[in-house]
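Below is one structure, written out as structure tokens, with a few remarks after it.
After this line comes chain A, so read on.
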Amino acid sequence: MNGYNFAYLDEQTKRMIRRALLKAVAIPGHQVPFGSREMPMPYGWGTGGIQITASVLGPADVLKVIDQGADDTTNAVSIRRFFARTAGVRTTTRTAEATVIQTRHRIPETKLREDQILVYQVPQPEPLWRLVPSRAETRRMHALAEYGVMHVRLYEDIARLGQVAISYDYPVMVNGRYLMSPSPIPAFDNPKMHRMAALQLFGAGREKRIYAVPPYTEVRSLDFDDHPFRPARAPQACILCGATDSYLDEVVTDDRGGRMFVCSDTDYCAGRRAAA
Partner candidate 1 sequence: MSATLLSARELSFAFGPIPALRGVSVDLWPGEVLAVVGESGSGKTTLLNVLLGRLRPDAGAVWYRDEAGHLADVHAMAEPELRRLHRSDWGFVQQDAKASLRMAVSAGGNIGERLMAQGARHYGNIRAAAAEWLERVEIDPARIDDLPRTFSGGMLQRLQIARVLVTHPRLVFMDEPTGGLDVSVQARLLDLIRKLVSRLGIAVVLVTHDLGVARLLAERLIVMQGGRVVEHGLTDQVLDDPQHPYTQLLVSSVLQ
Partner candidate 2 sequence: MSDTMIAASGLAKSFTLHLRGGVRIPVLDGLRLEVRAGECVVLSGPSGVGKSTLMRALHGTYRLDGGRILVRHRGTMTDLAVADERTILEIRRETIGYVSQFLRVVPRVGARDLVAEAAVAHGMDEDAARVRAEALLARLNIPRRLHLLPPATFSGGEQQRVNLARGFIARRPVLLLDEPTASLDAANRRVVIDLIREAKQDGAAIVGIFHDEEVRAAVADRLFAMEPLQDAA
């Protein structure tokens, strides 16, 4: 595309972002501030993830973009087209074919490999933001590993509701040191992060933070010894492919209470159907 650098961002910006990424990878789970740029889409539309993807993309890469697990939603389609136009890279809907996967709110069901990068779009990077209003104080807490307040939150849930009521963006401890927000992925997806073979990068454009989980890193969802973390999932099977191990979307079919459950990961579902 004329007048634009490869993947839209100029090289200096990419260099700055790559430096932040290196620092993030060196300190798993630690939030690194970066100079988030004006992008041609507003905050809230994945600018953080897009800037990271733009910085790691090379001409030989194959890019997949998903939004809530689907390749065909408006956001996924727009972002994929953006990179097709500004970088000219090959794009795909097949998880196994991609080298870079940008995602909003899901981790693909297909197990990822060492040669792949998963880029998460993050709205709020600070896992303590609801509990502690002061950013200065949360920075201090991360520096001193003072996370008692989050355990109090979990305790409160169990006391009030009998179980921890966090269904997405469930806080995790990374590498035994940093408390991290995995982004609004369902709690069901958390175990996939643990010792994942792929590199996981997280970008928050509006909040201007980057963080990372290097391959094979320990990622543990917070819990109590006598109330262990249990990823929740609707008990049904996917009505299209019959999968009982994937995360399901609940689709309302009529106004008489009719509903059907379908795999949220469209590629995974299609792959199972093709193989059947």
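Behind the choice of candidates: all candidates are chains of the complex that A comes from, given by their letters.
By our rule, a residue touches a chain if its C-beta (ideal position, glycine included) is under 8 Å from a C-beta of that chain, and two chains touch if they have at least 3 such contacts; residues count from 1.
Quick caveat, the model's predicted, so the values are computed rather than measured.
Evaluated over the candidates 1 or 2, chain A touches in this complex the candidate numbered 1.
On the side of chain A, the complex with candidate 1 involves touching residues 144, 146-149, 151-152, 155-156, 158-160, 224-227.
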